[in-house]
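Excluded from the complex is one protein chain; the other protein chains are retained at their positions.
What follows is chain A.
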Amino acid sequence: LMLCYFSSCSSWLPQRVPLRGSHWQSSLLELRTSLPVRAQPKKKKKVDVKKEQAQKDRMKKKLKKLEKAAPELIPIEDFIPPLKYSDSSRVRSLPALSPEESERRVLLLKKWSVFKQKQDEAEKNAIKCLVESQQEALKELRLESEELYEAAIRRDEGLFPFQRDGPSYTPPLPGYDPPEGKCIDITKVYTQ
């Protein structure tokens, strides 16, 4: 408020420098932290601003360059064969099979393929039965009430996410006291 009052009487002075025109203002340094030398402050500010601008531009350029590079997928270690198997000079020689052995193998293969075919057919049958019974149930529901049918047709939000651990060979041992320990994650971190 003081500055505005004083700037009108002496306009040739820069706005920032407070005037010591009044008796309530004890020192010039009250409103400013640095000593107000006339020409110096202006130059400092200009150079600073320019430097800052140049720095910002450099950073923007760097950012643009980095953003231009497409993101890469992390390489999968499973699909990279380990180096110790790259030596292709070693060749394995298999022993010759007797006719009984080859006969036995062919018959086994046939039995296996029949077993797998039955398994696959059973699965397809199961799917067909499930779908059929579901359709029948929905048809009956529709006859019962249209509203319930509409609600049943909609997707279930609670279905996903769905988690399940695979079955185990044996049930958990009762009263088993596991030893204390910890797991350290030593996965290699790839950076671009």
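Throughout what follows, a residue touches a chain if its C-beta (ideal position, glycine included) is under 8 Å from a C-beta of that chain, and two chains touch if they have at least 3 such contacts; residues count from 1.
Please note the rule applied: contacts and distances are computed from a predicted model.
**Student:** Given that one chain of this complex has been left out, which of "Glutaredoxin domain-containing protein", "Ciliary neurotrophic factor", "Large ribosomal subunit protein mL48" or "Geranylgeranyl transferase type-2 subunit beta" is its protein name according to UniProt?
**Tutor:** "Large ribosomal subunit protein mL48"
**Student:** In the full complex, which of A:73, A:94, A:143 or A:173 touches the chain missing from this view?
**Tutor:** The one listed residue touching the chain not shown is A:73.
**Student:** Have a look at A:91, A:143, A:159 or A:173 and name the one touching the chain we're not showing.
**Tutor:** Only one listed residue reaches the unshown chain, and that is A:159.
**Student:** Where does chain A touch the missing chain, residue by residue?
**Tutor:** Those residues of chain A that touch the unshown chain are 59-60, 62-63, 66-67, 70-79, 123, 126-127, 130-131, 134, 138, 153-156, 159-169, 179-192.
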